[in-house]
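Up next is subunit A:
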Amino acid sequence: MKEFLAMGGYAFYVWTSFGLTFVVMTAIVLSSIYQRRQAINSVKRQAAVARQRADQKNSL
Partner candidate 1 sequence: MFQWFHRLASLKNFYRLAEIITPWLAVLCAILLAVGLYRGLVVAPTDYEQGESYRIIYVHVPSAWMSMFVYMVIAFCSAIYLVWNMKLADIVAQASAPMGAAFTFLALATGSLWGKPMWGTWWEWDARLTSELILLFLYIGYMALRGAFENSAAGAKAAAILALVGVVNIPIIHYSVEWWNTLHQPASITKFDTPSIHISMLIPLLMMALGFKLFYLVNMFSRTRSMILEREASTSWVRNRAQENNL
Partner candidate 2 sequence: MLEAFNAVLNRDLRLAMRRRGDWVNPLVFFVIVISLFPLGVGPDTELLRQIAPGIIWVASLLATLLASETLFRADFDDGSLEQLVLSSQPLSVLVLAKVLAHWLITGLPLLFLSPLVAVVLQLQGRSIPALMASLLLGTLTLSLVAAIGAALTVGLRKGGVLLALLVLPLFIPVLIFGSSSVLAVEGGFPVQAHLSMLGALFLLSLALAPLAIAASLRIIYE
């Protein structure tokens, strides 16, 4: 295990590369999730506004 982590003396370069890749890909996933939440919230907000307006029209 120790030998595996040492990567034949190149541990820093190899693990930084893989770590960086992991960080960037996680960031991509998180931002996809964030965008989806934003979109859903915005749709719900707009739907609520539209419903309110329709109710007002009906009550008039």
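Here is the rule we go by: a residue touches a chain if its C-beta (ideal position, glycine included) is under 8 Å from a C-beta of that chain, and two chains touch if they have at least 3 such contacts; residues count from 1.
The candidates were selected such that all candidates are chains of the complex that A comes from, given by their letters.
In this text the structure is predicted, and so the values were computed from the model without any measurement.
Interface record for this complex: partner of subunit A among candidates 1 or 2 is 1, by the touch criterion. The touching residues of subunit A, counted against candidate 1 in their complex, run 4, 7-10, 13-14, 16-18, 20-21, 24-25, 27-29, 31-33, 35-36, 38-40, 42-44, 46-47, 50.
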